[in-house]
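Only one protein chain is missing; all other protein chains are in place.
Order as written gives the chain letters A, B and C; numbering starts at 1 within each chain.
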Amino acid sequence: MSSPTLDTSSATPATALVTPPAEEKLTKKILTADHPTWCPGCGDFAVLAAFYKVLEKLQYPHEKIVCVAGIGCSSRFPYFMNTHGIHFIHGRALPLATGVSLSRPDVHVFVFGGDGDGFSIGGNHLNHAARKNIKLTYVIMDNYVYGLTKKQTSPTSPIGFKSKTDPTGSIDRPINPMKQLLASGATFIARTHAAQVKHMVDTFERAIKHDGFSVVECLSECVMFYEGSFDDSTPRKGGTYEIIDEAQHDVKDDVAAFQLADLPSPGKFGVFYEVQRPTKNALEQKWIDETQAKLGDTPQRELLRKRFETMR
Amino acid sequence: MSSPTLDTSSATPATALVTPPAEEKLTKKILTADHPTWCPGCGDFAVLAAFYKVLEKLQYPHEKIVCVAGIGCSSRFPYFMNTHGIHFIHGRALPLATGVSLSRPDVHVFVFGGDGDGFSIGGNHLNHAARKNIKLTYVIMDNYVYGLTKKQTSPTSPIGFKSKTDPTGSIDRPINPMKQLLASGATFIARTHAAQVKHMVDTFERAIKHDGFSVVECLSECVMFYEGSFDDSTPRKGGTYEIIDEAQHDVKDDVAAFQLADLPSPGKFGVFYEVQRPTKNALEQKWIDETQAKLGDTPQRELLRKRFETMR
Amino acid sequence: MSTAPALSPSSVKALRNAVIRLAGNSQDGIQSIGGILARLAGRTQQDVMTYMTIPSTISGGPSIFQVHLGSGEVLHPGDDSDVLVAFYQHSYDSHISAVADGGICFYDSGEVTELKHERGIHHIGVPFTSATVEAVGGSARDRGKNIFVLGMLCAVFRLDKDKVAGILARQFGKKDESVLRNAMLAFDAGFAYPVGDITTFHFEEGEHKDEHRISSDGNTVMAMGLIAAGVRYGSAYPITPWSSIMETLRTELPRYGGIYVQAEDELAAVSMTIGAAFAGHLAVTGSAGPGLSLKMEALSYASMAEIPLIVINVQRGGPSTGMPTSIEQSDLMQAIYGSHGDCPRIVLAPQDVEDCFYIALEAGRLAREYSCPVIILSDQALSSRIEAFTEPDLTKHWIEPTLDLSDRGADFKPYPLDAMTRHAPPGTKINGKYPHVTGLEHDEWGHPSGNAKMHQKMTDKRRNKLVDLSKKLPLPEIYGDQEGDLLLISWGSNYGQMKESVNRLRAEGHKVGAAHLRHIHPMPAGLDRLWAGFKKVAVVELNDVGVYGYGQLAMMIRAAYADPKIQSICKTDGLTFRIREIVTGSEKIMRGDA
Partner (left out) sequence: MSTAPALSPSSVKALRNAVIRLAGNSQDGIQSIGGILARLAGRTQQDVMTYMTIPSTISGGPSIFQVHLGSGEVLHPGDDSDVLVAFYQHSYDSHISAVADGGICFYDSGEVTELKHERGIHHIGVPFTSATVEAVGGSARDRGKNIFVLGMLCAVFRLDKDKVAGILARQFGKKDESVLRNAMLAFDAGFAYPVGDITTFHFEEGEHKDEHRISSDGNTVMAMGLIAAGVRYGSAYPITPWSSIMETLRTELPRYGGIYVQAEDELAAVSMTIGAAFAGHLAVTGSAGPGLSLKMEALSYASMAEIPLIVINVQRGGPSTGMPTSIEQSDLMQAIYGSHGDCPRIVLAPQDVEDCFYIALEAGRLAREYSCPVIILSDQALSSRIEAFTEPDLTKHWIEPTLDLSDRGADFKPYPLDAMTRHAPPGTKINGKYPHVTGLEHDEWGHPSGNAKMHQKMTDKRRNKLVDLSKKLPLPEIYGDQEGDLLLISWGSNYGQMKESVNRLRAEGHKVGAAHLRHIHPMPAGLDRLWAGFKKVAVVELNDVGVYGYGQLAMMIRAAYADPKIQSICKTDGLTFRIREIVTGSEKIMRGDA
């Protein structure tokens, strides 16, 4: 096995932003990778299609798009995107994405995953990535069930849901995703639906344009293990899909949003909360800038040498 | 090394409640174990003293009291209680306590720990133990800092706090403990202060008497690494200690509680939220009872034998 | 039928064993009819072992289910198949090469169009799909074609039609009435379908004479074993291929007054389980590799605090998410050494499906006796494959769960230096100082101690439990030659394949024996006596040879005995060993060119 050393010929300093590349029109065709391995009819197909649409609209440089995921059916998302992508371990997509976001201000970080990945095993990371206001967009494809492992109760499964781990019906109170997110300190919080393509596309776009931690819960039916879960929010199945009227609801008011989150199923959809707060990305950069300003342009190697001097 | 087999002579069936023992008057003296290793002046001493007082009042059978903790200065609590106690690993006290509570309906489970243990590494367990409404009482001794590891930023450290991991002052937005707890689904949520002994004792007592997951955030100063942190809520240091007026605040209203949690430091103290919801303990027992009712009094061994029959 | 059956039009030929491979898509219900065939074997005193592949894609895909039926002992699921049932062209193309010379291939004549006539294989086209649709009616689409095939196989092998019908009735009887009716229509159509000029076979009567013959998969049997061991509490998080154990416990335990909790993650799961153990119960948690990795910190605690505990790892292909639906035995070292610090714990591995029951019982006994965690290493093959065996005798193998809350005296010490650790769970009256359970080093009362000598003594105490156990463990018996050219050593689900390999190698004239380890850590003391009479030793296991050229169990045995004659037969291709792989590996080692 050969062991080539790192190619540094065209290397740039670790922290520098790379100049934007020449235009290349991003199309759905270019963005499409393998055919998704999801079950026919799975809601996640629509989420993928919506994401293609948004990217077609935003036209970010192709190589600057990164898709991150944990483990689950929904977390297979990166494989179906012809962009840089990483399929990490169950529940840890957000801290991984945090590492990317903080160390690479030049790229756009998107995280995809399921309700189990995000609210069960990954619940703590959600709280902390949110309060730190890490610059990234997180889409939770919530199907109220564990899909990949074939039908166990998830933290969003409603009481009474019969699964392999609750054969007589779930008894644990599910989390309220919107309340959880509001308490977490996320600066953009919205709710949408895989069957509502236009609303989904608009919501994604707004989330992506938000400068901070933006999170979208997207109801996405698991036709295999929880058919009909979202009929009550699907108009063509007799449900109602009510979008939040932002003339009535002040998206800056988290108490109002919390109240909105109290509505019984299917609740409302749209933007629950949106505020501006400095991102951790910006705050860390500020610290760096202030620190470096004091140092003038001393080369880094010289900084370390001086540090050694203090140890004499 | 001898290997005695389990003494089953006086053993009782695993799930039976043990009859209450003869009265033994529980006093502070009996409850006191080793002298606490906390620094002189640490707020945690007062929390311990308050807990002795509550137990003196409640007079539970001595052997039915269990103290559980993770790791931290505050988590040393069980050693200072002459009761059954377990000092577990960092951040996992709640799931451990869940195992005790669900499998031993006859004992009283108390969990003690710090802000790092509870809101940082243990944050996810808090959310899930709360939503499942596990029967236990959890006291978070919040000192806004990592004490045991000698002054790093904690998830409750205010912005600007200078610690070893934030030498120029913390930049991450701290969590809002009350909001976090309200979103979690805890059924009893209160806030008290180690310097307010009476309020602390009353609050603990009410929390303990609550049938469900009760959690109390107790501000407890770390004199070593964050002196003066709670001066603004300490009247003798010029601060104000305002107790929630439950005539004005409906403790059943989580939206009102969420709004209350928006107040700037020092905020208000007392019960933010209190509702009745079936505990997981009760719901699991109900399932057991219903299942067993159908089985009549078939011995357990026979149940398994019959199960094998279906595999022929 | 290890050679192909002669096809004389009218005779009925007696069979001792046959390997039938069903190849289709996972959605076609081939597992379901394979399972019925396997269950039938148990009912008819036959031996059986199954094998299946699970597609790793979510929406399903190509999959096989192989059934090895035999009137004598069946040691392995079969390398090659005597009969292939191919549902699609891709099934045919992928699996025809695995049919033995002169074997039979049934194929769906509506799907498989290109045939390779080779090696005397008899091709028999049957329109599975259209014949099923015809029998059941249009609405069923192609559902039921698996049952059609089952009927056809019943006729070909002259299986007990009534018993099959009984199993079908139990399986489908609970659902909508029409479901069972359609199933029977498909079955009868398959049974009646004229397969042409093919011999009809019947199995010789099975050798097993006991009435209590059951057939099941390893995960179900493990769950039953845990219940018999006295487990009533625990917690886990779902993961393939562990989930079905937790699902079974969650469903069954309420009948026994117990509770099994689905936790928010594996860290919580192991913690809740330790909580139940601290509370005085025998409790179990489990997972597959990724989840086990998450439990390593708490398991270190369990060693330090000397908590009795059962932990199950149903191993799958690694590292990381790896090959989640494939087999591997690469978590052995982690089971022994995965936690920080010196963490004595016991590691066991079941050898076959039946043993999943007894290993669970033994885990419970050892956990209680030695007051420490016991890890059971099962694997993906055992988890899902079906075997037939004698129903465990619960009058002998049943432990009534108890909670010892007897009063302890003033001199009670949970961690005595000169006796086994015995905790006093909450609820126990103590006449004096209440004990604490801790992950800090501690004295005999469970009080934290930073004392240098105490740390050394407690380290000794914890380690000596395992030394004590290793001396009490019996050496495994040697199968085959008791001395000679080569001793094979294996563990876990390779048991049957290793024995079959010994049979083949001895038939070739080699002097070969085999020993199987159920106790992986500690190993029985004096293990070297096993190989004293052999020229070479080969450890057969499904993991990598690593930097130094030896598999994981081989590394442990070499480290303990420093005997250079110990070598390895390893692979990591996600599949169980084929007999020929072990045979070839053994020959190489005997020749000295391995």
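As a convention for this text, a residue touches a chain if its C-beta (ideal position, glycine included) is under 8 Å from a C-beta of that chain, and two chains touch if they have at least 3 such contacts.
These numbers were taken from a predicted model, which means no experiment stands behind them.
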item	value
In the full complex, displayed partners of the excluded chain	A, B, C
Sole residue of C:Glu264, C:Asp331, C:Asp352 or C:Glu500 that reaches the chain not shown, by the stated touch rule	C:Asp331
Candidates B:Asp166, B:Glu217, B:Asp254 or B:Glu274 - the one touching the absent chain	B:Asp166
In chain C, positions touching the absent partner	55-56, 267, 288-290, 292-294, 296-297, 300-301, 303-305, 313, 317-326, 328, 330-331, 333-334, 336-344, 438-441, 448, 450, 452-453, 455-456, 459, 463, 466-467, 470, 521-522, 543-548, 550, 555-556, 558-564, 566, 571-575
Hidden partner chain, residues of chain A it touches	1-16, 18, 21, 33-34, 62-66, 68, 78-79, 81-89, 92, 95-104, 106-107, 124-125, 127-128, 284, 287-288, 291-292, 295, 300-301, 303-305, 307-308, 311-312
Residues belonging to chain B that touch the chain removed from view	37-40, 42, 71, 73, 76, 87, 89-91, 120-121, 123, 146-150, 152-153, 155, 164-167
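FYI, only the chains that are shown with their structure count from here on.
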item	value
Cα-centroid distance, chain A relative to chain C, in whole angstrom	39
Set of chain A residues in contact with two or more other chains	120-121, 123, 155
Residue list for chain C, restricted to those that touch at least two other chains	264-265
